[in-house]
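All remarks here apply to the structure that follows.
Yeah, one chain of the complex is gone here, protein chain that is, but the others are all in their spots.
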Amino acid sequence: MTGSAPLLEGAAVIALWWVAIGLAGLVRARSILFVGRVLFPLGAVGGIALAAVALSAILQAPQSLVLPLGLPDLPFHLRIDSLSAFFLLLLGAAGAGISVFAAGYFRSGEGTAPGLLCLQYHVFLASMAMVLLADDAYLFMVAWETMALSSYFLVTTQHRIPEIRRAGFIYLLVAHVGALGILLCFGVLHGGSWDFTFDAMRAAQLDPRWATAAFGLALFGFGAKAGIVPLHVWLPEAHPAAPSPVSALMSGVMLKTAIYGVLRVTFDLLHTQHWWWGGAVIALGLFSALFGVVFAAAQTDMKRLLAYSSIENIGIVFLGIGLTIQFQAFGMKTLAALTLAATLYHCLNHAFFKALLFLATGSVLHATRERSLGKLGGLIHRMPWVAWLALVGTLAIAGLPPLNGFVSEWLLLQSFLFTPELPHAFINMLVPIGAAALALTAALSAYVMVKFYGVIFLGRPRETDLSHAHDCGRLERLGLLWLAVGCVLLGLLPVPMLALLDRVNALMLGATLGEQAQSWWFLAPVSAQRATYNPAVFLLGILVAFVLTYWGVRRLYHGRVRRADPWDCGYPLQTSRMQDTAEGFGQPIRQIFEPFFRMKRELPSPFDLAPRYRVEIEDHVWHWLYLPVAWAVEGTSRLIGRLQQGRIAVYLLYSFITLIGLLVLVL
Amino acid sequence: MNATGLVSQLAEILVAVAAAPLLMGWVGQCRAWLSNRSGAGLLQPYRMLRKLFQKDAVIAHNASTLFRFVPYLQFATMALAAAIIPSLSTDMPFTRAADAIALVGLFALARVFISLAAMDIGTSFGTLGARREMLVGFLAEPALLMVFFTASLISASTSLPTIVDTLAHRELAIYPSLAFAAIAFLMVLLAENARIPIDNPSTHLELTMIHEAMVLEYSARHLALIEWSAALKLFNYACIGIALFLPWGIIPDSDPVGLLRAVVVLALKLGAFGFGLALIETLSAKMRIFRAPEFLGTAFMLAVLGMLVRLLLGS
Amino acid sequence: MQILPLSSQLIYLCAAVMLLLSFAMIAQRRVLTLVNLLAMQGATLCVSTVLVAWSTGQHHLYYSAALTLALKVVGLPWILYRLIRRLDVRWETETLINIPTTMLIGIVLVIFCFGSAQPISELASTINRNTLGIALAVVMLAFMMMITRRKALTQVVGFLAMENGLFFAATSATYGMPMVVELGVALDVLVAMLILGIFFFQIREQFDSLDLHHLESLKEE
Partner (left out) sequence: MELLVLLGIPLLGGLLLGLVGSRPYAAELNVAVSLCTFAAGIALTLRVIAQGPMLVWDELFFIDPFNVFLVALTSLVGFTTSVFSRPYMRIEQHHGRLTAGRLRLYHAMFQLFMFTMLLALLTNNMGILWVAMEAATLTTVLLVSLYRTPASLEAAWKYFILCGVGIAQALFGTILLYFAAEKILGAGGNALLWTHLYEVKGQLEPTVLTLAFIFLLVGYGTKVGLAPLHNWLPDAHAEGPTPVSAVLSGLLLNVALYAVVRCKVLVEGSVKSDLAGHLLMGFGLLSVVLAAFFLWRQKDIKRLFAYSSIEHMGIMTFAFGMGGPVANFAALLHMTVHSLTKSAIFFAVGHATQKAGTQVMDDIRGLLALSPTVGWGLMLGSLAILGMPPFGVFASEFLVLTTAMKQQPWATPILLLALGVAFAAIFTRVQQMVFGEATLKRLPESPALLPVFTHLAIVLALGLYIPPYLAEWFRLAARLIG
């Protein structure tokens, strides 16, 4: 090892620590007690340690190492700088909560043996850490694919179910194809210098066409992992298939490694950004965001719903990235800094609330063995912990103040308000529309989340056997609590967070938000004149008003309450099945956004004895893009298969013709 | 934040809280007159509130805590909104904590909570109402945001006092963009406050009602708070409209005399507004619920158009 | 052009004979005759080898010639005769391409081979320059024969004819390969022949015929 890089070594050691824990899992692979109560908590400790290391690393200068491993001419290079440190922070903080939850979550007898699961899980964590630490193409690719592989095995934990196998296959296939794209991207980036270290790539001078090619490939490769439309198809398959902690990890953290990759390539490895890259990314982001949220509104499976909402949030993040590129391309550095800060902030927020919600669904799943919204309901009475903690996540993801989701959207909207200053015709006209779409997305996600929360936790249980659903265990509560608190704190303390993010800005864009960011406890990204926001005071205001109202009402009048049956409109035979279902709740959206969907409806006729209503939502992209490709391959292979038709004379003819052909060639 | 600022701040809230039912009453009265009825009088809302407060609350068996604290939250959020919107003076310390976007967020918060509360009981009505409310909301909210953006593009700020200062005191210019915004805002206002043509506050017809369907399970003090906060919401929206589109008369500082004058001005504006609202409600018919998206979509488009006009003409 | 020495004229004669024989083999459908032709070709090869040895005084070629005699004139034909008798395959069934066409293709092939061997012959220092083209032609014709025939046995005959062509190329064009190689090659051919012999019986007992169309089950479809 060269040089002294304590933090970097620390991070690497934690990665090793995770691997070690995983291997330890194999020792007593069947003992759920050992794995769950000992190893996973240890993994959580590792996560917290990693977060601490990363936190201090953000504030320090980049450190780098060279390991004596890897290819002969290309040993493993490690590097930790503000960007990677920020994502490591994300990984550590969110990962810790998820690990704690997982400690209580995994039961034995669910597919893979606990020990093996533990190995895969921790290798997954470690590989994500290595992706963030890698400083050369080879290590990056190795870590990247290891990440895909371990997560694939985690997704297929219950591989006896065919759908899950299919989901896993699609996931790994898309991941692999994406990885090939990334590989090509690096192949372009090193620009002739036979050196695949990121340093060399930073040094390499690419002419615009190659730079664009590299950017496009990166967008393709990382987009496939991030689940940007139209490369998103694996996401709604894989997330429901995986065990909930894994879904949480994938959606909350793994998708962010793709974001990391895009940022790394765009702002670090490439020197110049072209404004129209930004335009393309914004378009992609907008489309993904709307697409995701609209589909989420139409889902009836709670984990699919969350998966689509992940697509939406990734879309928002890409929106931010695109905007950053544009500002950067036009040299409006401060605004670029603002936007990048908003983007990163949203990454962090999404990691927390999405993980929280996925874990909550996990608890619900364990308590009720039911994933389809249509059969849940009223769980707030049975499992108050999960319900109330999930409420925090719901509000956060719906982008409501004073929680964290609102802060990043607020910042993003603020930066959108500057787009009219872009020095390019059209752009400064078109981009503001993005603000409108963003607002629409945010509002829709509120709709989706009300549906999600209301149908699962509120109302009356739609199935009788929900009545003996139980609340989650102590460790699970701890995990949920950790993430919920994270959501609240991130919402209430944006100013220090922004100070951290400014370090990343300085590194990536060579610009900072300047004084206002750290001004004082009012969040005023640009100038106090322009806009200020202080969630803490805001929350205080609400609380004070709330308390005053409550106190006033109780003081002046009384608190008498009588319980009775709800009003039944004079129709006494109402059952809980008559509540509005998830389909019903999504119906208006389905109607408005008809063209988005590929719907199959089964409407009952008045004469049916057992009338049933079914609606299947499918995805045009799948039918317009993926199936044709599959058919093309199938057809080609059928054609080529004819070549080999068993007759030896024909085979001899092949070699004969080959020979003649070659002779002709050289004559 | 200085003491005077605090004064105007408190004045705002108190005026809003106190006068909101009055506005309701006034609108009702106007509607009565316009339909040749002799109305119930301006103070009717107050009477109703008092009566409701004195009753015993009746709550469904499976109502959760959420259901019970939502009315208070509603009231709190609306009161807080009143504290953000400059209706009398622009010298408001609290607005530093929350700008226009936060205001929209605040309304969204209220909406989400009342919808959740509506779903809590698990009658088909509650969920139906919640769904419709969210449907209205997800289109109205961005439209409102766009209206704010149009204004804040003019004043290069999202903090409401600054906007009002710019529009009211700095220069006197005609903003065509604001015209679009104004129409959009009016439509949003109608939708958000459950007025005709989107919703009819004075009906309990299952197929059409939105707001009423949600609060069906509430009674007594809870219902009172809901009603009151609904009134507050209308008041707030009216104030937003006033602040954005005819901000003259809102004072920059907070000396008591000025405040009094501002109160008078506000009262006049609100009176006009109330009459206009009643007029619209009388003249237009309630539209089918499925037409609501089109209505609001139009509003959204208008708002965006306003922003574009702003960008195009720079005015 | 000057008169070639007698030896090379004779060698050319042998070459011509070999080519003729391969055409004859293509035309021939009677298996027994095929084997005879093969043997005759081997004999011609042997003769030409001796001639080359004599004209150039390459003594190791005599061994090579002896080897050829033993293997190609006596050994393999004998094995084939026995096989034919044991398996009694007397007639080749209809070839894939009818014989006249095959002949025509063969002629085209010969021209092509000469053409492609031309540049080499240009710079051949040996007294018998153009034999390489003929050798190539023989190889190619044998190749084509293997393609067109349907019986396993005739295919093998084609294979051996190809070997003949190779040997001819080796001896006439280059005065023979190093001895060790020649031995190795000869050994391989012999072993191959034996293994084939075993194969024939196995194929017979499996499909009770040596017809190749039984051997078309392994394929992609």
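All chains are identified by letter, namely A, B and C, in their written order; residue positions are counted from 1 within each chain.
To be clear about the criterion, a contact is a pair of C-beta atoms (placed from the backbone, for glycine too) under 8 Å apart; a residue touches a chain by one contact, two chains touch by 3 or more.
Everything quoted here is computed from the prediction, not taken from an experiment.
Enquirer: Considering the full assembly, with which of the depicted chains is the omitted chain in contact?
Expert: Per the contact definition above, the missing chain touches A, C.
Enquirer: Consider the whole complex, including the chain that is not shown, and state which of C:W54, C:Y81, C:F114 or C:F159 touches that chain.
Expert: The one listed residue touching the chain not shown is C:F159.
Enquirer: Quick one: which of A:S31, A:Q587 or A:Q644 touches the chain that's been left out?
Expert: Counting the whole complex, the residue in contact with the absent chain is A:Q644.
Enquirer: Of the residues A:F101, A:Y121 or A:F196, which one touches the chain left out of the display?
Expert: From the options A:F101, A:Y121 or A:F196, the contact with the absent chain belongs to A:F196.
Enquirer: Which of these touches the unseen chain: A:L573, A:L609 or A:V666?
Expert: Touches the omitted chain: A:V666.
Enquirer: Write the list of subunit A residues that the hidden chain touches.
Expert: Residues 68-72, 138, 141-146, 149, 156, 159-160, 162, 165, 168-169, 172-173, 176-177, 180, 183-184, 186-188, 190, 192, 194, 196, 633-634, 636-638, 640-641, 643-644, 648, 651-652, 654-655, 658-659, 662-663, 666 of subunit A touch the chain absent from view.
Enquirer: Residue-wise, where is subunit C in contact with the chain that is not depicted?
Expert: 58, 116, 119-120, 123-125, 132, 136, 139, 143, 146, 152, 155, 159, 162-163, 166, 169-170, 173-175, 177-181, 184-185, 187-188, 191-192, 195-196, 199, 202-203, 206-207, 214-218, 220
As a working rule, only the chains that are shown with their structure count from here on.
Enquirer: Per-chain C-alpha centres versus the global one: which chain is nearest?
Expert: Of all chains shown, the one whose C-alpha centre lies nearest the global C-alpha mean is A.
Enquirer: Taking the mean of the CA coordinates per chain, how far is subunit A from subunit C in Å?
Expert: So the centroids are 70 Å from each other.
Enquirer: Quick check: how many Å separate the C-alpha centres of subunit A and subunit B?
Expert: 36
Enquirer: By residue number and range, which residues of subunit C touch two or more other chains?
Expert: none
Enquirer: Touching at least two other chains at once: which residues of subunit B meet that condition?
Expert: Where subunit B is concerned, no single residue meets two or more other chains.
Enquirer: For the complex, which residues does subunit B have touching subunit A?
Expert: 53-54, 56-64, 66, 69, 72-73, 75-77, 79-80, 83, 94, 96-99, 101-102, 105-106, 108-109, 111-112, 115-116, 119-128, 130-132, 134-135, 137-139, 141-142, 145-146, 149, 152-153, 156-159, 162, 206, 216-217, 221, 225, 290, 293, 300, 303-304, 307-308, 311-312
Enquirer: In the complex formed with subunit C, which residues of subunit A make contact?
Expert: Checking each residue of subunit A against subunit C gives 641-649, 652-653, 656, 660, 663, 667.
Enquirer: Using the touch rule from the top, collect the residues of subunit A that touch subunit B in their complex.
Expert: Residue positions touching the partner: 377-378, 380-381, 391, 395, 398-401, 406, 410, 413-414, 417, 420, 428-429, 432-433, 435-436, 439-440, 442-444, 446-447, 449-451, 453-455, 458-460, 522, 528-534, 537-538, 541-543, 545-546, 548-550, 553, 556-557, 560-569, 574, 576, 578-580, 584-585, 587-589, 591-592.
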